[in-house]
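Just passing along the structure, written as structure tokens.
Incomplete set of chains, arranged as in the complex.
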Amino acid sequence: MDTQSVIELLESRGVTVREVASIVLRLQQPYNASLTLADCEESVRHVLGKREVQYTLHTGIALDIMAERKQLPEPLQSILERDESLYGVDETLALGITSVYGMIGLTSFGYLDKEKIGIIRKLNEDHRRIHVFLDDLVAGLAAAASARIAHRGGESAGSAKLRRPDA
Amino acid sequence: MDTQSVIELLESRGVTVREVASIVLRLQQPYNASLTLADCEESVRHVLGKREVQYTLHTGIALDIMAERKQLPEPLQSILERDESLYGVDETLALGITSVYGMIGLTSFGYLDKEKIGIIRKLNEDHRRIHVFLDDLVAGLAAAASARIAHRGGESAGSAKLRRPDA
Amino acid sequence: MDTQSVIELLESRGVTVREVASIVLRLQQPYNASLTLADCEESVRHVLGKREVQYTLHTGIALDIMAERKQLPEPLQSILERDESLYGVDETLALGITSVYGMIGLTSFGYLDKEKIGIIRKLNEDHRRIHVFLDDLVAGLAAAASARIAHRGGESAGSAKLRRPDA
């Protein structure tokens, strides 16, 4: 399992690193005018390199795919088909992604999941497929990549000593 | 320690149950047209009756008050005075409130903390006082009260058997 | 979806309410000598009545069952077959159960998952089936039911006024 295969998995579900990066840019540019799309892509790729992020994406997307193929046991199959508003397992899973850069990503996650910017909206409006998990997971991924940029900005502003390669 | 004293504590910091309830109404009315401000006030009071919510509010507000009085040890005093954007302890604490009605409240919390509706905005713009914790805690409280209403709506719609007094 | 069907789902995977209750009794008896197994069973049933707990159990157990039937897409199928020690999605899901009674259940969850008391150990040693999720979910369930009892004990000790039916 590596970063490239999780990127391919996302692409097979209609999500590119660039689209996630453009959400990150929109979230972080107000705080950092010199930020580029390439910086944001690098941050998304870095988050996608984390093992627990890869595991979480594989699990959530597998559930979406099996729901599409009507392979899930009931009552789970019906719950995911209806995209039950009280079903919170998708948000819980996303927390496992958001939290890799600390609790600071929590706010951005909730905001994105409600505002449904960019690819998150497209996933939500794609009625040919089931994306119960994927929209939350993409929101979590964008939130984590944003938090990573925020941490680095803070650090470089605060103290050169703290500008570590492993923030 | 009881619900009334935590309500008085909130009022002493400029937050009324009614103002929190009006945020809840704004969040939940799209899903439930017959919802009233009184329903939302009842839900906020219910959340405020939970012991861990009371403990969390007492702790966060104590930190705000002591920061105002410059009684905190350094470097914490300076961090709170600057309302450091990377300081995430306020969001972590709010999680302790939001989660009393499950993970479903997480999204609303993030949204509110970013959009700063109603009293949350007022707290944020009040420069005579320090509200590093309180704006997050109020967002958490409104999110939990919204989640509680969402759960009850879902339950009554789904099955009368599930309409419990203790959702 | 109701409490009875989730109890039947647990039984089909080898877990009874009584076995979960006996873990709760072991955790809480040191603090409350008059506690009975029947009290603990009632608390487990109460937690199982929560919608998000039901959703979480249905999701996690579906993943276990599909892994057993080799129906999951790769690489997820292989990860669950190996019960990869770094796979943390099961713990993340359990957090969705534990947190319904606040953060206080967190400690008990971690303790149970490490010590593997009673039915949790049996699940772990059952090599005919896959229980990647179920052992964590049962630990989460027992932790939540324990936290609920702790809250009520604290409340009745503290103030009769607080002894609510909906703690």
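Here the chain labels run A, B and C in written order, and each chain numbers its own residues starting at 1.
Assume a residue touches a chain if its C-beta (ideal position, glycine included) is under 8 Å from a C-beta of that chain, and two chains touch if they have at least 3 such contacts.
Because the structure is a prediction, the values reported are computed rather than measured.
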Inset, instruction - May I ask how many copies the whole complex comprises, since the file places only 3 of them? - result: 4
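The definition used in the following text is that only the chains that are shown with their structure count from here on.
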Inset, instruction - List the centre-to-centre spacing of chain B and chain C in whole Å, with centres computed as mean CA coordinates. - result: 28
Inset, instruction - Find the geometric centre of each of chain A and chain B from their Cα atoms only, then give the gap between the two centres in Å, rounded to an integer. - result: 26
Inset, instruction - Enumerate the residues of chain B that touch no fewer than two other chains. - result: 102-104, 151, 154
Inset, instruction - Quick one: which bits of chain B touch chain C in the complex? Just the residue numbers, please. - result: 1-2, 49-52, 96, 99-100, 102-104, 151, 154-155, 158-159, 161-162, 164-166
Inset, instruction - Would you pull the chain A residues touching chain B in the complex into a rising list? - result: 31, 84-86, 88-89, 91-92, 95, 102-104, 106-115, 150-151, 154
Legend entry - Complex contacts: residues of chain A adjacent to chain C: 1, 5, 51-52, 55-56, 58-59, 62-63, 65-66, 71-73, 75-76, 79, 84, 86-89, 92-93, 95-96
